[in-house]
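Complex shown without one protein chain; remaining protein chains in place.
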Amino acid sequence: MSEFGFHLAFWSLAAMTIGGASMIMVSRNLIHAVVWLVLSMLGVAGLYLTLSADFIAVVQVLIYVGAISVLMLFAIMLTPRAERDNSSSLKTAGPAGVVVIMVMIATFWVAIDTDWGSVREAALTDQARLIGESLIKHYILPFEIGAVLLTAALVGAIALAREDDEDAAVHAASLQAELDGREFDPVDVVDPPLPAVLTAELPAEPESEART
Amino acid sequence: MTELAGLSGILGAWYDFRDLNNLQRLITEWIADWGPDWLASIVTGLLGALGILGVIGPTLLVLIWVERKVIARFQQRYGPNRVGPKGLLQPVADAVKLILKEQLAPRAADKLIFFLPPVLIFIPGILIWGVLPFGPRMSVADLNVGVLFLLAVSGTAVLVIFMAGWSSNNKYALLGAMRAVAMSISYEVPMVLALLTLVVFSGTMSINGIVEWQQQEDVIFILLFPLTALVFFFAASAELNRTPADISEAESEIVAGYHTEYSGMRFGLFYAVELGNTLVVSGFIATFFLGGWWMWGLDEWVPSWIILLAKTGAVYFLLIWTRGTLPRLRVDQLMSLCWKALVPATLLFVVVAFVQRTLLISEGWDTTIALPIMAVINIGLSLGAIMLFARVARPADLRRPARIRMAGAEIGGLRAARSVAARSEEPQFQVGGD
Amino acid sequence: MTTSDDTRLAMQGTIEALTAGAGSEPVVVNLGPQHPSTHGVFRLKVTLDGEIVQDAEMRIGYLHRSMEKLAEERTYTQNIPFTDRIDYLAAMSNNLAYCLAVEELLGIEVPPRAQAIRVMFAELQRVASHAMANGTFINDCGAWHTPLFHMFRDRERVLDMFEMTCGARLTTNYMRIGGVAFDLPDDLLPTLERYLADMPENIANYEALLLENEILHARARGVGVISPEMAINSSLSGPVLRATGVPWDLRKANPYCGYEQYEFDVPVGERGDCFDRFLVRMAEVKQSLHILRQVVDSLPEGPYLADVPLHARPEPGEAYARVESPRGELGFYLVSDGGPAPYRFHCRPPSLINLSALKEMSIGGTLADAIVTLGSIDIVVGEIDR
Partner (left out) sequence: MIIGLEHYLVLGAILFCIGFFIALSKKNAVGVLIGVELMLNAVNLTLVAFSRFSTTEIALSTQVFVVFIIAVAAAEVAVGLALALVVYRNRQTISVDRTTLLKG
């Protein structure tokens, strides 16, 4: 790609990324924030392309735009309207700002002042194949651990997010017992004794029949 | 003078219409002769985009007519036949009507997010065409991660649908959006697994590479992995919101789902993209499973893009057919179908593909003999899997047949009902059951 | 154990949240009055927890035209057109029920030919109405209009026959007190013969398309179930009642218009779900065609209208006549004070009473199930609101 096109791409994508990220800070609606996050992520994916990392770029779009943002929207939709507020907490914003500015100064200084000794070789070609091969040759252990981590996260997320009515009842009863200072036995909640009405012997019922 | 030479080169090659890429390459080379690099790449990109838009636009107008006519024939009607010859101009009239209609926005809508989706939905809708190979060298971008690109781009449409449904501030729209999101997250899994099977077996992630593999081995993937093709077809029709999986815009339940509140051309844009997606997905099904632009040597005689279009048309007709015939599944049924039947089935075939590919490579088997044998094995496995799932995944409700009995003389209440039910004779008819 | 007040308050809040089933906010969705599957201006207010229906509330009255009151101002004959508009999908049955009530009030004997013609048109109306009911039911299950259009073709031919006979297709106004308005036109019987010859093939087509359709089974089996006891207690009638297994059909239980001369069976279902209702309607169409065959074969000659004064003044008294309309027991209750107009005109609309079971049937199912159940009850809003 020519130098002009590269400049154009870099600066517009950088503006998109930083602009999207800044709008997350500003926007007061959480759903807007997620939409801005998506814009920012797309900008990052574009930047990956300018760095000739096309596999990573596509994965970025696939995972962040296609999955993570949707997951966030889902979580937001599962909590009620009042919780969709994205405002900053005034108490922490000030100190956070100070810390962040310090971090920013430090990183800028490091980024600009260090001699990175960067070299510019030809970009990798056929990255998908190369990454795949090195994943199952050199990085097989991290790869397997990553798989286990993802499985654990899957199971954990399901276990956390899932609470059926019975669990809720047990939980509520245990808290109530704690408040009342009683002993608590979950069995009473899960399998309460049947009311007398149901266990009593029923009188023989005359066969009901519609008049014809 | 070089400019003239370039032009004459274009003119000299015009007749080679089998490969439209020649034209584009010539134009780029001509520009590169006198202009800067970036102009050439911009012009190439623009030409590709314009080419796609120029093809899709008119095709969509014809397709609307085709779909309406075909559905009308299924339903014993004539279909559009008033505007233009054979009603061919009906879609144009509809488009004009949609453009002239007032565009309403609900007062409580989230204005910015409400206005964006009809435009944004176009981006994945157009981008996805970029990797569809119309011929050996005829795709706008032949990425070596083409399959991933396809999945990534189709995944982004969900977000737009969610934005549309949420911002409308309408309960139908929100329900439709939530359904659409849940559906497409779920159905992406069997889709990815189905494509993974092909990628594993052909050893390439380039879409054109997959077609070339089929050409080289003289086999189409639907023969090797029939169940995977079926799952991909169903998952694709679910992602496209078409019956029997159109729950996100189920008319009888939630009116029009996420685009309930969109009127005029805003709705028209959603509709156009939906139709375009249907076409492109038919194209991808044809490419992945039916050999794309290749057809046992016929591509030597017929332009490759015509072969692809013919196959695409066949798949598209199949999509119309299912739409015209089948009722809609319920949300939970679609989910359980996806997770309990489609995902295990595709997973099974991913493993099968791994094993067979390894056998082919490490044992060095002759593919002309090994592939037919594998095809037979896989077809058998598919039938077995379908029968197994039909037995296992069938809800208990459906195991018992539904019976209709005839009460001849008995009339009355519960007692008569019992006597009819207790009669031992066969019911007049009985449907379903194991 | 000492806990701070803050902690106690927090725990109290958590207990409230847990017992209230928090975590999901119920959504109230109004289906209708403008909605594609409420079959008219009817409003179903459902409370959803996710997709599960927690509560369903029916709001009716959007189509109220005050027919029962209007009828008190018009003569008995002038009221017949009103009955067309009560159940506009089964006008013939409504005409018939009303005329039977007036005839009971006046003590009129209807000539045999008129009775046979009445049976003929009532059964044709049943075929047409069931075609509509089953077609829209499959549509509510999500089919893309295909079965509906096929069934409309059958209905269309019935309506053509109506038009041939009385000039109107929907609001027929054909029955008269003491008979019918016109004798059969010459070409009606050949048309009907052709219709009877074609129908078995059409029905076989529908059965091939729909009966073994796995998706339809999945959508309709075990959905909207109602027990026979509950159905009887809610005084349901028609296919909704028969689908639960109760063999109750007024044509057998309380024959009118000489139904006792014809041989037919009453199809009953087994489980009382939506699919059974659909099957019962399919079977009833076949039985209606069977009755029509017998009517055509044994059509008596004679007058088609008894001699009844145009402005009949019945003796003071009351009368109730009921017929098996396509939707169930349709009854008319008339009170006369000796004047030319009824003192009281009341209609027992089967749709309204069948609809009352919708809440029972739909709670606990999904929103989609509620729609399918509503479709399987086969309501006509004109009849509910009158």
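Here the chain labels run A, B and C in written order, and each chain numbers its own residues starting at 1.
Heads up, the rule we're going with is that contacts are C-beta pairs under 8 Å (C-beta built on N, C-alpha and C of every residue); 3 or more make two chains touch, one makes a residue touch a chain.
Treat the numbers as computed from the prediction; the structure is a model and nothing was measured.
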{"item": "Residue numbers in chain A that touch the chain omitted from display", "value": "3, 6-7, 10, 14, 17-18, 21-22, 24-25, 30, 33-34, 37, 40-41, 44, 47-48, 51-53, 55-56, 59-60, 63-64, 67-68, 71-72, 74-76, 78-79, 83, 85-89, 91-93, 95-97, 99-101, 103-104, 107-108, 111-112, 116, 118-121, 123-124, 127, 130-131, 134-135, 138-139, 142, 146, 149-150, 152-154, 156-158, 160-161, 163, 171"}
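Here, only the chains that are shown with their structure count from here on.
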{"item": "Identity of the most central chain, Cα criterion", "value": "B"}
{"item": "Chain B and chain C: spacing of chain centres that average the CA atoms, whole Å", "value": "41"}
{"item": "Between chain A and chain C, centroid-to-centroid distance (C-alpha), Å", "value": "52"}
{"item": "Sites on chain C at which at least two other chains make contact", "value": "229, 232, 246, 248, 253"}
{"item": "Sites on chain B at which at least two other chains make contact", "value": "411-414, 416"}
{"item": "Chain B-touching residues of chain A, taken from the complex the two chains share", "value": "1-2, 4-5, 29, 31-32, 35, 38, 54-55, 58-59, 61-62, 65-67, 69-70, 73-74, 77, 126-128, 207-212"}
{"item": "Footprint of chain B on chain C - complex, ascending", "value": "27, 29-30, 35-37, 51, 138-146, 149-150, 153, 209, 211-219, 221-222, 228-229, 232, 244-249, 252-253, 265-271, 275-276, 279-280, 283, 366-369, 371, 375"}
{"item": "Chain A-touching residues of chain B, taken from the complex the two chains share", "value": "36-38, 41-42, 110, 112-113, 143-145, 148-149, 151-153, 155-156, 158-159, 162-163, 166, 178, 181, 185, 188, 205, 411-416"}
